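For this depiction, one protein chain was excluded, whereas all remaining protein chains were kept in their positions.
Up next is subunit A:
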Amino acid sequence: MDQILDQARDVFEGQIDFEGQRLAELITNVLLGAAGIIAFFVGFMAQDIKLTLYIGLGGTALTFLAVVPPWPLYNKDPEDWLPGHAVSGINIDVDGKQVG
């Protein structure tokens, strides 16, 4: 049961690693900025303001699709935990049990 809940939480939270976060930020800025610039110029050339609206909204939808789900691309450099090493001379006591 705990395992299923953990999996469900992982899917819902969609965590990505540090490199992935940097990449996601970059992709957001580039895609949305490009969509805005292209939308304006295409609409201006065609003298059709509805074209601007739809290109802008389409670009935004694409950005959501590209950035929001935790694609494997954003989890290529997982940060591992440091290996455990023994520490002597300290006694850690939890509820009467010796853990360290």
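Keep this in mind: a residue touches a chain if its C-beta (ideal position, glycine included) is under 8 Å from a C-beta of that chain, and two chains touch if they have at least 3 such contacts; residues count from 1.
The rule is simple: contacts and distances are computed from a predicted model.
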* Absent chain per UniProt: "Molecular chaperone MKKS", "E2 ubiquitin-conjugating enzyme", "Octanoyltransferase" or "Signal peptidase subunit 3"? -> "Signal peptidase subunit 3"
* Structure fact -> Missing-chain contacts on subunit A, rising order, are 12-16, 20-21, 24-25, 28-29, 32-33, 35-36, 39-40, 43-44, 47-50, 52, 56, 60, 63-64, 67-70
